[in-house]
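Let me begin by presenting the structure, written as structure tokens, before commenting on it.
Only one protein chain is missing from this complex, and each of the others stays in its spot.
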Amino acid sequence: MNFKSDNEAPAHPAILEALAEANQGFATAYSEDRYSNRLNERFSEVFETDCRVVPISTGTAANSIALAEISPPWGAVLCHENAHIHNDEGGAPEFYSHGAKLVALAGDNGRLTPDSLAAAIDGAGVHGVHNVKPSVVSITQATECGTVYAIGQVQAIAEVAHQRGLPLHMDGARFANAVVSLGCSPADVTWRAGVDVLSFGLTKNGALNAEALVVFGHDEWLEGMQRRRKRGGHLLSKMRYVSAQLLAMLENDLWLELAGTANDHAARLARTIEAADGCSLHWPVEANEVFVRAEPEKLADLKSRGFEFHIWPGHNDLARLVCSWATSEEQVAELARAISGR
Amino acid sequence: MNFKSDNEAPAHPAILEALAEANQGFATAYSEDRYSNRLNERFSEVFETDCRVVPISTGTAANSIALAEISPPWGAVLCHENAHIHNDEGGAPEFYSHGAKLVALAGDNGRLTPDSLAAAIDGAGVHGVHNVKPSVVSITQATECGTVYAIGQVQAIAEVAHQRGLPLHMDGARFANAVVSLGCSPADVTWRAGVDVLSFGLTKNGALNAEALVVFGHDEWLEGMQRRRKRGGHLLSKMRYVSAQLLAMLENDLWLELAGTANDHAARLARTIEAADGCSLHWPVEANEVFVRAEPEKLADLKSRGFEFHIWPGHNDLARLVCSWATSEEQVAELARAISGR
Amino acid sequence: MNFKSDNEAPAHPAILEALAEANQGFATAYSEDRYSNRLNERFSEVFETDCRVVPISTGTAANSIALAEISPPWGAVLCHENAHIHNDEGGAPEFYSHGAKLVALAGDNGRLTPDSLAAAIDGAGVHGVHNVKPSVVSITQATECGTVYAIGQVQAIAEVAHQRGLPLHMDGARFANAVVSLGCSPADVTWRAGVDVLSFGLTKNGALNAEALVVFGHDEWLEGMQRRRKRGGHLLSKMRYVSAQLLAMLENDLWLELAGTANDHAARLARTIEAADGCSLHWPVEANEVFVRAEPEKLADLKSRGFEFHIWPGHNDLARLVCSWATSEEQVAELARAISGR
Partner (left out) sequence: MNFKSDNEAPAHPAILEALAEANQGFATAYSEDRYSNRLNERFSEVFETDCRVVPISTGTAANSIALAEISPPWGAVLCHENAHIHNDEGGAPEFYSHGAKLVALAGDNGRLTPDSLAAAIDGAGVHGVHNVKPSVVSITQATECGTVYAIGQVQAIAEVAHQRGLPLHMDGARFANAVVSLGCSPADVTWRAGVDVLSFGLTKNGALNAEALVVFGHDEWLEGMQRRRKRGGHLLSKMRYVSAQLLAMLENDLWLELAGTANDHAARLARTIEAADGCSLHWPVEANEVFVRAEPEKLADLKSRGFEFHIWPGHNDLARLVCSWATSEEQVAELARAISGR
């Protein structure tokens, strides 16, 4: 039973149906098809504002293209020390941005704090050209720790950034899980809270390979993003299949339904862990990831029973359990039983 | 009726079936799934040698990653002046290679010639560090002109390159069309003829988005290619869907069957054009592309009848007609009738 | 006797005196010293307009920083096929610009022509993101062929560029020679003719290592140029020694005096060649370089007599003779005698 990553789940059947439907006949290449052409309008409805959408097939590319557009090569991207862009993208943000520096900051539960962010921005760059130049703030929603920024927390971060002339990027690889967790509208925790560009991820949430940059009020970034997408080899000739996935996920709020399922599974596991002996939650469970602390022997025992999950690098008593839309109630129940030892 | 590009054709039904099959259950992410893991073996059968495969979802990325791995940033990539890497990839090879220079050479019918290539390599780089350094030769098979390098022609190019210490890259966006046209084995026109790395394209030939680098005898390039793929944001978390497409296409030689269909269509159009008044073939038709020269009025007339195709930039009397696996015999017949004026 | 390059000449005594004078006591580092601080004012006098100056110690860096600031990484720099930036800088413009493409155009006597430039700009970029984007025009004054753009020729090039939204860069490695040749003011052939940024070179003209970017009416480029200079490792801590050279050269028009000497030498050689049997001028001699066509035996004979010069790559009957401020009348006379065979 796979609790390793939502990346390892299959795509939802609605996605395959959307691909089949998009596969009727010829379509203009390079993102000029009828699916891609509907994205701006459709996302503008979902986000309740006139936004612009750049479909991209991976989150790493989406993040990197966004950051490269906002930050000059001599810029600094301020992010949490656990951020995916800092740790897990093999240097893609540095590649796309031609060498911008990622400045990683500490913060409890995977969240940047306004104060430490303000101090970091104010302290960097005091020596002019001798320093890199703070250029963009990036937060992850939901965070790498399975927590979620409250709306007010996003607002506070945005305020710190904007007061200093820096835009705010949100890495939303698990954005749907955060929105469901907060019970808010997508708008509330993005542009209304000060987010300037969102990497909107659906791959982890049941798509094959479908992500998008959603740009709020910065049309001046569009050309550069599209140029960078092309130069990165991410302007798919048959983009219709990516765009069709995006549209299918938004249909009837499927994206929120699937994220809700994953979150519910995680919440159940969290309750089990809190109640069980010999293990505890390492971070609050607010989305679809559960970080459990337990004796290495106990974790090994779970693995031997067929539960697959990752041990946190460098911490043999910390395991990450990820639930997905495709995780079944039975699997969760079985894992819960194994954890609680009953 | 779409003769604009094979990029605009839908995917073959077998591809969608392969996606559906690959969609069963969880699978290890990031190219470690059971489909991706079979690629080396499967391609080694098809290419009759022990080769290594790096799946990538776009041809631009495949080309750029290959060239970047072979050429240092101060290198020169020698290619035909019509090459896609030089004209149509928005600077992606320069981006991935960190600034290598594409040196474009003339050559009839879209083909480099050994003599001009030798002269170009020998003439470049004579001033040491003041010049860029000739580092790799890239040819396109089938060419951008719809022609095909004969096996001996590839051999001659490879000899010129190898004698000077340069590897040979083949951009095979329409490799299947070339293989069918030559009636040879894939091995004959690649590694047996001296090709060191092939960008093996299937997207134009009926896949959704499936290409691969096929590396012959250069395992030392693998790490860099995989690093560059990751940094480019092209290591799909759900790579299984790309790899499944590649495998499905190789099954029962589907890739050759589809290319054969497209080639046959093109050949029929070519015969029609040769026989018709008021138009002529601009380049020999050896794959699935037909370049027809006709009065602008005639071309406009064809467009007004619903035939879609591209006019060659800067030449209002030159049209490109592309046939695909999805082009129907009826469409070809209809276009043929319109061309011949009957 | 060295006719290989003006690069091989020593520095003028006034330069060493300026270094000695600048060497008095401590001075603020990183271009904030009293010499560097005078550059804007001093150059504004010389160029008769309020311009901004960025001192840099090499011409390759000056050119590359200028082009990188103006052109995005996906841009195209249009230049003459003989341009130093295209052939002789080891890929530095591509490095600094993060992969911009140099588009080299033909043109008699080393000069771009307005018509071919207009055609090239208009023809490039028609496919949007699939193409690189024409972004800047760069001309060399004096040219690599030893000729000079007349004021009207610069104006015509600038008009073509500006009408299409492209700025005009001038590589002035031998700018002094051009100004003396034209007998105009520096302003006439730069900003008054439409030049937006000049790489102002003095190293070939008698400095140790002193060049500068002179920016006309584009203060918005300054920050990026200064950032790129720092990132390139070209913000010398002891910049005072570069700036002092620049100021010394402008003092009493020393820069023009030295260039005049070199030009006069070249003119004398040109007259000799025109009058001599068995050799001819390959390009008009308008600055300090003389391109002479002669039998390889004759050129070898000159070499055997101790005259040092370069044979043009790939042309064994074409030699380049470069005169400098440090070339003596006797050396010129001796070479003239050898050429004329008397």
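Note that the chains are named A, B and C in the order they appear, and that numbering of residues resets to 1 at the start of each chain.
Assume a residue touches a chain if its C-beta (ideal position, glycine included) is under 8 Å from a C-beta of that chain, and two chains touch if they have at least 3 such contacts.
Bear in mind the structure is a predicted one, so any value in this text is a computation, not a measurement.
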### Query
Among the options C:V53, C:A92, C:L105 or C:L318, which residue touches the chain absent from this view?
C:A92
## Note on the structure
Where A:L16, A:V54, A:A100 or A:A212 are the choices, the one touching the absent chain is A:A100
### Query
In the full complex, which of A:A83, A:L105, A:V132 or A:I339 touches the chain missing from this view?
A:V132
### Query
Of A:E8, A:E89, A:D171 or A:D196, which residue touches the hidden chain?
A:E89
### Query
Contacts of subunit C with the missing chain: which residues?
2, 4-5, 7-11, 16, 19-20, 23-30, 56-62, 64-65, 89-92, 95-96, 203-204, 208-209, 227, 230-238, 241, 326
### Query
Residues of subunit B in contact with the chain that isn't shown?
30, 72-74, 98-99, 129-130, 133, 224, 226-231, 235
### Summary
Had the left-out chain been drawn, it would touch subunit A at residues 73-74, 87-91, 94-95, 97-102, 123, 126-127, 129-132, 313-314
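Assume only the chains that are shown with their structure count from here on.
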### Task
Among all other chains, pick the one whose mean CA position is farthest from the mean CA position of subunit B.
C
### Query
Which chains share more C-beta contacts than any other pair?
A-B
### Task
Determine the chain that sits nearest the middle of the structure, using the mean of its CA atoms as its centre.
B
### Task
Can you check how far apart subunit B and subunit C are, centre to centre, with Cα atoms defining each centre and the answer in Å?
42
### Length of the line joining the C-alpha centres of subunit A and subunit B, rounded to whole Å
34
### Query
Residues of subunit A touching 2+ other chains?
30, 227, 230-231, 235
